[in-house]
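In this view, the complex is presented without one of its protein chains, the others remaining in place.
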Amino acid sequence: MEQRVMREILTRVRKDELSIEDALLLVKEEPFTDLGYAKIDNHRQLRQGVCEVIYGAGKTSEQILGIAGKMKENGVRTILITRMDADKADYVEQNGGFDPYLYDPVSRVGIIGELPKPDGIGTIVIASGGTSDMAVAEEAALTAQALGNEVIRLYDVGVSGLHRLLSHMDEIMSARAIVAVAGMEGALASVIGGLADCPVIAVPTSVGYGANFGGLSALLSMLNSCASGVSVVNIDNGFGAGYQASMINHINGR
Amino acid sequence: MEQRVMREILTRVRKDELSIEDALLLVKEEPFTDLGYAKIDNHRQLRQGVCEVIYGAGKTSEQILGIAGKMKENGVRTILITRMDADKADYVEQNGGFDPYLYDPVSRVGIIGELPKPDGIGTIVIASGGTSDMAVAEEAALTAQALGNEVIRLYDVGVSGLHRLLSHMDEIMSARAIVAVAGMEGALASVIGGLADCPVIAVPTSVGYGANFGGLSALLSMLNSCASGVSVVNIDNGFGAGYQASMINHINGR
Amino acid sequence: MEQRVMREILTRVRKDELSIEDALLLVKEEPFTDLGYAKIDNHRQLRQGVCEVIYGAGKTSEQILGIAGKMKENGVRTILITRMDADKADYVEQNGGFDPYLYDPVSRVGIIGELPKPDGIGTIVIASGGTSDMAVAEEAALTAQALGNEVIRLYDVGVSGLHRLLSHMDEIMSARAIVAVAGMEGALASVIGGLADCPVIAVPTSVGYGANFGGLSALLSMLNSCASGVSVVNIDNGFGAGYQASMINHINGR
Amino acid sequence: MEQRVMREILTRVRKDELSIEDALLLVKEEPFTDLGYAKIDNHRQLRQGVCEVIYGAGKTSEQILGIAGKMKENGVRTILITRMDADKADYVEQNGGFDPYLYDPVSRVGIIGELPKPDGIGTIVIASGGTSDMAVAEEAALTAQALGNEVIRLYDVGVSGLHRLLSHMDEIMSARAIVAVAGMEGALASVIGGLADCPVIAVPTSVGYGANFGGLSALLSMLNSCASGVSVVNIDNGFGAGYQASMINHINGR
Amino acid sequence: MEQRVMREILTRVRKDELSIEDALLLVKEEPFTDLGYAKIDNHRQLRQGVCEVIYGAGKTSEQILGIAGKMKENGVRTILITRMDADKADYVEQNGGFDPYLYDPVSRVGIIGELPKPDGIGTIVIASGGTSDMAVAEEAALTAQALGNEVIRLYDVGVSGLHRLLSHMDEIMSARAIVAVAGMEGALASVIGGLADCPVIAVPTSVGYGANFGGLSALLSMLNSCASGVSVVNIDNGFGAGYQASMINHINGR
Amino acid sequence: MEQRVMREILTRVRKDELSIEDALLLVKEEPFTDLGYAKIDNHRQLRQGVCEVIYGAGKTSEQILGIAGKMKENGVRTILITRMDADKADYVEQNGGFDPYLYDPVSRVGIIGELPKPDGIGTIVIASGGTSDMAVAEEAALTAQALGNEVIRLYDVGVSGLHRLLSHMDEIMSARAIVAVAGMEGALASVIGGLADCPVIAVPTSVGYGANFGGLSALLSMLNSCASGVSVVNIDNGFGAGYQASMINHINGR
Amino acid sequence: MEQRVMREILTRVRKDELSIEDALLLVKEEPFTDLGYAKIDNHRQLRQGVCEVIYGAGKTSEQILGIAGKMKENGVRTILITRMDADKADYVEQNGGFDPYLYDPVSRVGIIGELPKPDGIGTIVIASGGTSDMAVAEEAALTAQALGNEVIRLYDVGVSGLHRLLSHMDEIMSARAIVAVAGMEGALASVIGGLADCPVIAVPTSVGYGANFGGLSALLSMLNSCASGVSVVNIDNGFGAGYQASMINHINGR
Partner (left out) sequence: MEQRVMREILTRVRKDELSIEDALLLVKEEPFTDLGYAKIDNHRQLRQGVCEVIYGAGKTSEQILGIAGKMKENGVRTILITRMDADKADYVEQNGGFDPYLYDPVSRVGIIGELPKPDGIGTIVIASGGTSDMAVAEEAALTAQALGNEVIRLYDVGVSGLHRLLSHMDEIMSARAIVAVAGMEGALASVIGGLADCPVIAVPTSVGYGANFGGLSALLSMLNSCASGVSVVNIDNGFGAGYQASMINHINGR
């Protein structure tokens, strides 16, 4: 058994978050279940919160269902499934018997179980450049919500009409973390980075055409941001940005 | 003889800008002088204004001097030399006997002859993102001045400190053409493009490091600008932007 | 309220282009309407002419219709919709009740409302290299027409048969702005740039195969043009070129 | 005057951090000083802490000194100068009369003024893959220290010898933010991301040769990290990572 | 006749692996059969083992069947067909009359004839990062089996959950060759390379999105591995890795 | 009228290849017919032989038919149509009434009219690496035949089985020009270039996967060939290679 | 001994170009001399003409001299050394005792021995875009001369001043092969390809800056040429173009 898992178990016992019986069961349990096509981490929930994530791309409907089912068995409260096409979502809905079950076709995100109550320090702002960036922005927003954050959405605030963004200065100034989602030239990240006081996580999107080269233009733009306090995740990776924003929003104070 | 040159000559004669004797001489003259390493276009001045340009990169000091000398003989009033290293500039100064002669080591631009009086419609604004973009911005500014334009310089107005740019809205709103010079993420072009009513010519610079890949980040950013009315020239091509801005500023009204 | 919008309103009142009552309404009005997926700029028309543009790619039929409807309500006279697939165009036609309504399947451009009368200074030439570049060239041409310009089309004048281009020297020499559209090696921009006296806006197209890498060859070729006075927009961005050409063609004289 | 600056001033007055007299002076003061080559933001310190940063690359010795001098005048306590070559550092040392003054030739970082006492929530771990990544790692470490953080350095813990990293699990598990610095294949970020509970900011370095293409290999590797909670800054951008880590480490608790 | 083929024939005769009559037939035989679209190498089996390979991509069903049929005629015992789509596999199954015949839809590998008994020195480990890499991993595994190797599969052992990999140290330490299959950041190869004592052949996969650029991220990552003893094959080339691993596992001892 | 066309007409009259009446008609004729979507060059045949070419990609069935019909009217004997999909070929066949009419679905080449008798100096060898390169190789072969050349096809002679190539040394040594068609690593061009005495025109193909990046690997390989006498055309450009090989094979002797 | 070498020897004996004694010596001779760092091909001259080539880049002065000396011993009449820096050229001149010996510092080409008399069919035109392309153009020109061709140089005839090129139509129309050398956008190749009747070999040069990416822009431009009959060699490879042009110019008639 991994040392950190052991420590986590002991900590939870001391805090009375875990009964001694459950602790003993956990210690005996195998660290992961091997489904052949995937290894389900039985201990991960102990370490990383009450929400588990399944990356849906490249998995069959059956594999997604199999993994989700095993997680439910393990007692996971909320399961977030990203990049799940509509037909797979249908399959999971019809064969999983999960309740509640939510699927958002724009972001292709599925959520099994209740959304947790927000328990982060403050709010996370998700800002996006244009209508077409909404799929990625929603992936970030739903991820952050599934991980227990209050989210404010500022969509279609691209830099070509600066006053749309500037009219939301209050939300920007009071956020604990901002996710800036933009395709094309990706300038939104730099402009927000220059205005805000909190960490900005930039998500380049593949929205655009021609010399955007599948999101490369926005990616390079964001990596070269002249504003301090901006970091970047992969093209279209709304999940990753929402996840890190949640981490920042849950940092323990002193 | 090219048809357009003939037409130009006749037009100038009719407007009394050219005497009949000079016109006859021009007609007889060879269209270009062959120096071996370069062909000097004897008629170009007729067509494209009173200023000739020598692209200094890849030419030896002797070649630059030879071309400039021949142009002077042809009666060119102002000669602009771009991308001329300091040692070549020294050589030209010491051996050319040109007066006046100006050399700006920041932009590596040399100017032989007087700067013409501004005769464009309005002003050209040259805006740049940071201190390091100044070399390119000055190439654009001096080019525009050498071609007869009034120039307003707005330097170090990058988007990470938006208020520096916004405090110059008056200059931006009253320009006839704007040259936006920026390296790194090149967001300046989109922001200005969203604010201004006139054509914006964007110049990506190679300023930056790492994933700017020699100016690629700013170039792609500018090509993918979400603002309408922005076009782009080559990386570090201050000259090209100043040249086109001047063309726009000299368009004949009805 | 933005300062420039205020100034515009006042200017129009003074010129009697706007009644005092309408001005008061405008001042009270919210600067933009938030449709959730898009923010419609209620004041933009004041600033940027009588034609509004919807970028159709990445928007659903419903979103396009929603935005166009709101614009019509705002009193926009001409609405240009770019990159709209045929099925979306059908949807808008059948559900919008717009009259007149035009859709060009080659360029995928839709136009709601009358084309305005040309009010630019001169003519805009749209030149293209080959038959396959026509979709992009037409996007540029229709854009320029929708923005109030007289347009001359010179199609299939690629440099591999130079006499086809040279037989149109008159149109080239008398244009106020030229849009040069070409795929493959994109040499058309340089050749026209060397012949013309006015600004040339080059549009690389993705036409070609193999080492054209989706338009990269023409893009790099045009950015590196040895002719002065050439600037470049994104690959296949006929709209952007037509838009900037229109700006140039509408510059106020002294 | 910007609204946020006004609010900051008022807030500080209420907290008794600013006397009324000083507040009045600030309100009267110009928002930035224009040195020609740079605009010094007179209010930035109010907003973003007691440390100001000068990006030394592309600036002359004189410019660096000029900016630093003006900042000192403005009362900035700590000035961090990044990417300053040794000869420029000598110039600043000999002509600036700053005391204390520190220059680290490995990271090319200069610091004017005292390092502040750590006032962040916890510790920041700076981990690096190999000896050659030390320059970038130190830029991150010194930045974090100059911004008031306690820093733990774990150098030469690359993944090819996993036990070197695993022997530091305690430091990793107790960090508030981790900066993972690696060149070559950049796998360190993913491995740490999989082990840690806090946000990981990955810095690809240009260390390597051949198909690392100046840091591209590590950059792409880090952007595609299969671990959640990893975001990325530009190649060799130790400063940016240290800056964002500091932001995270200073987030206010509830 | 090629010298090496002659030598091989003689060697086999001496070892009594080939009768004199068969040897004479071979010598008379044409070195390859020309099917028009392909040249079947009649001697290759002599030189490179009892298994022949057909690369199915870019070949029609008829061509695959034609080549396989000719090989069967030549007496090839096992035929491995890679990258064969399901419909082509159906065609071959229904029209070929091969028995046994196996087709794996995940890896798109077909095998005609019996799998040979393992005759390599030890075991080959095929390790893969995630569920989505299974197609490539299985191509490697089936290739190695078809070429006479004992194979151990370790799937879903990506570096973001290091303990999954570390729990298989025994298999890793006792392998003769390891094939490490991973997409996204491809860090698996470096981590295994640092742990193992035997040659590691890394296979980057195209699994991922955005800045993985079709497998480029994993490819560059693996080429720049900081671990010694790692070499790389083409993106998604499970076959190539399985083939070379088999070569290594069949090296003659002293 | 272009000078070179005039000279060609006169030359043909002197050689009795053209009657005086036909010459006069030609002189009066417009140099090209404008079909709106294309300009048909009425004089090209005079200059460049009896075969005209239509590049089918990006043209509609109607456009192809329109151009071909006009060419037939102009008296063109052989019309080569490249990159024409099967459905367009059907359309042309059914609506054109051309006889003879040939369509090869592998190379997607159509030929209207008789293939001319070979009138070149010697033979052209078309060599290709693998079965999948056949489409491109056939485009080259049919182009060369349509332009009047004797062609020898050497297919599936890739360098991984060198004896297949070496068994055809006679054809290679006696060719006037060789077209080397290969995908993947494109080594065939270098090997043939090292063996042959005549010009080798290399055609990289997009055959392959992963790090071939759509033919980039073969393209770069061929451009960097260590053999002298090798030049390269665009990826998959069988037509271009066949065309230039024909030019070389038709060069007039002294 | 290679078959083709044997055939060449016999052919030369039959043509009385080789005495029987010399033929016997050649047959006995080793096919190449191994200098350790290089293998000198003793028979190559038989096969490929009277001129041998040494690629100077990456070789030391001593190695160049050693190879040249051995070639001289073998009786090579003309030795062409490409890409030889001036200091190596000095070394070879001072230590080689070769007479005549020529070195051109612009193209960095050295020639040992007499230039042969032109024995090709016609003339080779070397055309270049600008003054800075001269180094590459001269490498092509000197190579062609060293291989026995009459060469016409047309320098500084770039497409931005089309009349400079059009005034040389006679030379272009009467060439047997044209080498088109251009950097920047490389349009020269397409324009010449559209005008000429003979094969055009295009040489992209690295002349330019910014988005020319070391010659990539001209390379892609030339590969995508819309003109038929254009093939391309490596960036800056004047030698390769001159070599192939010579091959074409020496093709035997019927």
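Letters A, B, C, D, E, F and G mark the chains in the order given here, with residues in each chain numbered from 1 onward.
Everything that follows uses one rule, which is that a residue touches a chain if its C-beta (ideal position, glycine included) is under 8 Å from a C-beta of that chain, and two chains touch if they have at least 3 such contacts.
What you see is a predicted model; the values in this text were computed from it and never measured.
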- So which of E:G56, E:G186 or E:G240 would be touching the chain we can't see? E:G240
- Message: Using the touch definition from the top, which of G:S107, G:S190 or G:S206 touches the missing chain?
- Response: G:S206
- Which of these, G:E52, G:D156 or G:D236, touches the one chain of the complex that we don't see? G:D236
- Spell out, residue by residue, where the missing chain touches subunit G. 2, 31-32, 36-39, 41, 44, 55, 57-59, 63, 204, 206, 214-216, 219, 234-237
- When the complex is taken as a whole, what residues of subunit E touch the one chain not shown? 3-4, 7, 47-48, 53, 121, 169, 173, 176, 195, 197-199, 201, 219, 223-224, 228-235, 239-241, 243-244, 247-248, 251-254
- Per the touch rule stated above, subunit D touches the missing chain via residues 130-132, 134, 155-157, 161, 163-164, 167, 207, 209-213
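As a working rule, only the chains that are shown with their structure count from here on.
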- Task: Sort out for me whether B-D or C-G is joined by the greater number of C-beta contact pairs.
- Result: C-G
- Message: Taking the mean of the CA coordinates per chain, how far is subunit C from subunit D in Å?
- Response: 44
- Note on the structure: subunit A to subunit C, mean C-alpha position gap in Å, rounds to 39
- For subunit D and subunit E, let me know how many angstrom lie between their CA-based centres, rounded off. 49
- Message: If a residue has to touch 2 or more other chains to count, which residues of subunit A qualify?
- Response: 130, 161, 210-213, 216, 219, 223-224, 228, 234-235
